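Only one protein chain is missing from this complex, and each of the others stays in its spot.
As written, the chain order gives the labels A and B, with residue 1 at the start of each chain.
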Amino acid sequence: MLKRLLLTSSAALMLPFAAAAQNVVTMNTVQIFGTIDPAKISDYTDYMAAVNLYDGLVTVDSEGNLVPQLAESWVVADDASSVTFTLRADAHFSDGSPVEAKDVVYSFERLLRINQGPANLFDGVVESGNVLANDDGTVTFNLSRPFAPFMATVPALMIVNSDVVAEHAGDDDAQAWLGENVAGAGAYLLQSWDRGAQMTITRDAGYYGGFGDGPIDEVRWVITNDEATVRAMAASGELTMTSQYQSPETYKALVDMGRFRIESRPTSTAFYLKLNTQAEPTDDVHIRRAIAYATDYDTIRDVILPGEQMTTVLPQGFAAFWNPDVEAPRYDLAAAADEIAQSSWAGQPIPITLSYVAGTAFEEEISLLMQANLESLGFVVTQDPEPWNRITEIASSVEQTPNVNQIFYGPTYPSPDSMFFPQFDSAASGTWISMDWLQDPEVDAMIAAARATGDVDEQAVIYKDLQALLADRMVSIPLMAQTQQHAMDNCLTGFVAVPPMMSFEFDFSRYAWTC
Amino acid sequence: MEFAAFLLRRLAWSLLVLVGLSIVIFTIARVMPGDPARMALGPRASAEQVEALQTELGLNKPFVEQYLGYVSGLVRGDLGQSLLTRRSVSDDMRASFPATLELVLITILFAFAVGVPLGVIAANWKDRWPDNAVRGVAIFSAVMPSFFIALLLQVLAGYVLQILPTTGRLPRGTDFIASPTGMLLVDSLVQGRPDVFLEALRHLLLPALALSLATMGQVARITRASMIDVSRQDYIEAARAFGIPERLRLFKYQLRPAFVPPLTIAGLEFASLIGNAFVVELIFSFDGMAAYGVRAIQQKDLNAIMGVVMVSGVFFVLVNLVIDLAVGLVDPRVRIRGART
Partner (left out) sequence: MSDLDLSEQAALSNAWQNWYRFSRNPTAVIGAIIVVVAVLLAVFAPYIVPYPADAGAVVDFQHRHLPPSWEHWFGTDNTGRDNFSRAIYGLRVSLALAGVVLVIAVPVGTVLGILAGYFGGWTEIVIMRLTDIALAIPPLVVALAVAAVLEPTLLNSMLALASLWWTWHARLVYSVTRQVRAQEYIEAAETLGASKLHILFREILPNVISPVAVKTSLDAGFVILIGAALSYLGLGVRPPTPDLGTMVANGANFLPDFWWESMLPATVILVLALGFNLLGDGLRDLFDVEDVR
């Protein structure tokens, strides 16, 4: 029964800490939890905490299907102008009070008021005042305009306990309070949180949704991106599961320990080289194409970071919308030289800045690989490693955005729109997601057309054309679709990728301990 | 009376030093490229939101006014908000400083426990092989990069021998809340938890050892010099002539007065200790102020950086103040010579 304690030779010297007969998962994350307020969550750790602490009306299964959570059923109006959800009668918050329609209204209105995190999903789709409680058990969302991907965005709306939150609203809509406390209906309760170091959550035995066999009683997230620390924790028996961002050496070392297996899943998270289309020299399409030809895709995928080939800017996970006719970018230095000869920079040294997240080993390796190839073509390369929050800042100004940026971006709701609009629509420029600074009316029009139609086939045609267009302009170079890889204790099961939803695969109520 | 005047003068200088320090730090912080408001709000904030926060943070006001605002905050113990943790920097400091203090105190203890005997040995066998050996150790300890010794200890004790924990302050999941002091060794005793005390000690050993090396060398070197100095004094010669037992002479009449210079050097050593703690805490994932400072620096978390530098400075000035007063109380000459910082 004692699974995780005292596995090494240091055991003799360790003191016998009370080892509760519980299933504990200890996992490292490479970045801190920024916030646990469901109206402000934005990155992978935020969502990871939120999916365990809060429940939404619906959630997503491993096939990408919407499945009931707080809502047991829903009805879409014939003209697609409204959706009515019926709540589970037995659904209750962790303090025991029932989840009612007014909580849904409150959660939604609060999200729009704060206007951060997932709020942009509902931008211009559902206005304030258009979510109505019919009675305690049913709630209706009235859409401002037909928006095909609406249902897909609903899982991101996490429901808070309106009575409790209103009590702590203060003058900031309870942002301070919900930044430290939880008022949700999730399967887990927040036990402790030290922002720089760790977060621990414990299972709520009274969770309305129930658990399967061998439920995980406690999850401890330890924040460290230091490979040596991760290996030391694994060796001492402490670690159960790694983050998805370890180095190949670490995965190998853990497997060699015998206690771990590697779980990998393809994901829809794309890894791009984003080229600033508004700054010299990457404003020249020939230079952009040259960079694409100078990228050694095979080495990056096979040696530096495992991943699946990506042929267009849309991950193949969106099978119905993916364009199979677009030719994959290829590594061809001769073709790169041809493109340079056609550019306005022919015959001159070409200054270029390559940016990546400082301290990330694989990004530095990719950047060095790019430099080696680009220098052979006459580029004069400056490396610009920056901390992540500095990158989000320089992304807000076109002058400060470097020429080449290594960016991971995955869909935040299961619609191709979540890949195209935030990255390529000119209205969305000025964020780290849109470091290409594309200002192209043709592209904008196509994105808008796809949003307006409810007909999936029609959308597919538009999105396929759009992929061909973006490949020709070579705005973002698709490097790979990330393979999500964790080293996991052999006793831990239940990890299944939940394709288009950020961090939903870390909902630990779906996991089990089998030893 | 004389001591009171010395005390006052010494306090006044300390205050002046702190004011100077705050000006330096504030000036450095304000030339930072990048907009703290934009960084705090994140990528999707509108220009209006950024401007509103700039106004709220007082970033549009003249420099002097901003500085005065910062100082009045300092006096109230308000160091601003951390971008990284989204908490007040003072809270973060309160949480992380005791760990660093504990580490530094244990380090100093190590350094003296080993350094003073080494110095005594070297002085007693001056110019013979023990002296040369100690001198070698002292030079070596001064030039050993802190990260080198830390990594070496981590690999040797953590991976090869596997006898000591290499990360953190306690085994994770230990059911223990560090209060009232935040220093685990103290709190565990107060709460009557010998198990936690032992674990905390085991976790402290490697970082403290790595950190103490440089100071240990200094202490040995200065103890040696000071012992030799004292041994030339008349009363030691007299003691020898009177046939006072060797051990008594060495420890009572020679070591005690010779102890003052190493003590004063300890004050200055605190500065380099805090500096090296940045590297050592990072390597051992030891959650103290220095590890917090490193994260703040890597993430360009302005208020946190300023807070860490300011707290280090205040701590350093206070330690030296205390040591000076202690020495001044013992040795009247210091009072007249005046402040040494």
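One rule holds in what follows: contacts are C-beta pairs under 8 Å (C-beta built on N, C-alpha and C of every residue); 3 or more make two chains touch, one makes a residue touch a chain.
The shown structure was predicted, so the numbers you read here are calculated from the model rather than taken from an experiment.
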I'm checking contacts with the chain that's been left out. Which of A:D123, A:D172, A:E375 or A:D455 qualifies?
A:E375
Full-complex contact with the absent chain, from A:S367, A:S434, A:S476 or A:S503
A:S367
For chain A, the residues touching the chain missing from this view
226-228, 247, 249, 253, 299, 303-304, 358-359, 361, 364-365, 367-369, 371-372, 375, 381-385
Chain B, residues in touch with the chain not shown (by the definition above):
13, 16-18, 20-21, 24-25, 28-29, 31-33, 139-140, 142-148, 151-152, 154-155, 159-160, 268, 271-272, 274-276, 278-279, 282-283, 293-294, 296-298, 300, 302, 305-306, 308-309, 312-313, 316-317, 341
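Note that in this section only the chains that are shown with their structure count from here on.
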Counting only contacts in the complex, chain A reaches chain B at residues 8-10, 13-15, 17-18, 24, 26, 32, 34-35, 42, 116, 120, 179, 194-198, 200, 220, 222, 224, 226, 228-229, 232-233, 235-236, 238, 358-359, 387-390, 392-393, 395-396, 430-433
Report the residues of chain B in contact with chain A in the complex, numbered from low to high.
34-35, 38-39, 42-44, 83-87, 92, 95-96, 154, 158-159, 162-167, 171-175, 195, 198-199, 202, 285, 287, 291-292, 295, 298-300
